[in-house]
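One protein chain is absent from this view; the other protein chains keep their places.
For chain A:
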Amino acid sequence: MTQAEIKLCSLLLREHFGEIVERVGALLVRAGAQPLRMLVGDTGLSLEQVKKALCVLLQHNLATFQLPKRGGVEYEARAERVLRILRYPRYIYAAKTLYGDTGELLVEELLLNGKMTMSAAVRKVADRLTETMEDGRTMEYADVSSTFVRLADTHLVQRCPLLPNPPRVPPPAPTLVLDEKEMYTVPRLNLTPPPEDDGIYWQVNLERFHQHFRDQAIVSAVANRMDQTSSEIVRTMLRMSEVTTASGAPYTQPLSSNEIFRSLPAGYNISKQVLDQYLTLLADDPLEFVGKSGDSGGGMYTVNLHKALTSLATATLESIVEERFGSRCARIFRLLLRKKHLEQKQVEDFAMIPAKEAKEMLYRMLSENFVALQ
C-alpha cells in the first residue's frame, strides 16, 4: 500500500465510521495483523472503544480475525476492501439499472449494514418502499423477496461464511467456513415473524459487480469501434458466459454461432447469415476482442477478455499522455509501448521528430515518471 492509499483508507474510514474506527483501522492497515492488546496500546484508545471499533470493522467486512499458531486472536484490515467504499454509488446504481428500485435499495441496505439476514433486508426495504408509495399502498414482502432471489441467482449477493456446529469447549474465536455450493442458496422463508433464517447472513458480492463493469466496458468499446448490433452480439455472448466463466479467465467458454443466434435479445431480428457475418467481422478485427476457436456448430467463438482489457488499458494510457503532453509526445509514447526499449537515436528516427524536440519531450515525460531510463 502506498502512503497515499493508506491516507485514503484513513479518510474513508473517518468519513463513514468516525474517528475511533479510523484510528484502529489506520493502524491495522499500516502495521498488519495485531492482537487486541497491541491495538489498545498503540492507538491510545480505551479497551471498550477498540472493541467497538473492531466490531464495526468486522461487521462491514473491512477486517478479519484469525487464530495464529501461538495462540490468541489476531486482527487484520482488508485495505483493498476499504478502498472499494469509493465505488459504492456505482454498485448501487448498477443494481438500479438491472433490478429497479427494489434492487437498488436492497444493495444499498446491504452496503450500509455490511451484512444482514435476508429477512431483515427484505423487511427494511419493503418498509422503505412503502413509505415512498402514494395512495396508502404497501410494498409486498413477497415482491422484495423475489428480487432478492434474483440478485442471489445472478450472484450479485452472496452468503457470508457460516458458524460450524459449536464444539464442546468453545475456542477463543469461531472459525467460519463456507461451502462453495451453498454460497447462493436462498433459505425458504415465511416472513411473518419469527424469521427462520437466523445466523444466515448475506453480503454484496463485489467481484460480480466488477465483472459486470468489465463487461459493460467491453460492450461499449465494441459499440464505439463498430456499431450497435455488434455490441449487442458481444453483450449476448458475455451474458451467456456469466456463470460459466471464472472471473479471472483469459477468455470465455466457446459458444457456437447457433447458440448465440438462439440467445439474442427478443428485439433483434437479424438473420442467421447476418449474425455469421458480424461474428466473422468481429473475429477478424485487429483488436481481437472476439476470437474464433473452431468450426463446429456454425463456428465456435469466444470473447478474449484479457486481450480486450489490455487494449482498453493501453488506450487509456495513450489518451492520458496525449492530453497531458501533446500529440507528438503521445506518438513517442505509443512507439515505446510497441517496441519496449529504444535508444535516443531510434526514437528520433521512428517518430520522425527532430532530435532537439525529441530530447525535450523525452525529458519531460521522464521527469514525470511516464518513461524510465535503463
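List of remarks:
Convention: a contact is a pair of C-beta atoms (placed from the backbone, for glycine too) under 8 Å apart; a residue touches a chain by one contact, two chains touch by 3 or more; residues count from 1.
In this section, contacts and distances are computed from a predicted model.
A single chain of the complex does not appear, and UniProt lists its protein name as "RPC7 polymerase", one of "BRISC and BRCA1-A complex member 1", "RPC7 polymerase", "Exosome complex component RRP41" or "Elongator complex protein 5". Touching the chain that is not shown, out of A:72, A:100, A:250 or A:354: A:72 (per the contact rule at the top).
Set against the missing chain, the residues A:7, A:37 or A:306 yield one that touches it, A:37.
Of the candidate positions A:9, A:26, A:92 or A:290, contact with the hidden chain is made by A:92.
Only one of the listed residues, A:17, A:141 or A:261, touches the absent chain: A:17. Interface with the hidden chain, as seen from chain A, comprises residues 15-21, 36-37, 47-49, 51-56, 58-60, 65, 71-73, 88-90, 92-93, 108, 111-114, 163, 169-170, 172-174, 176, 199, 201, 323-326.
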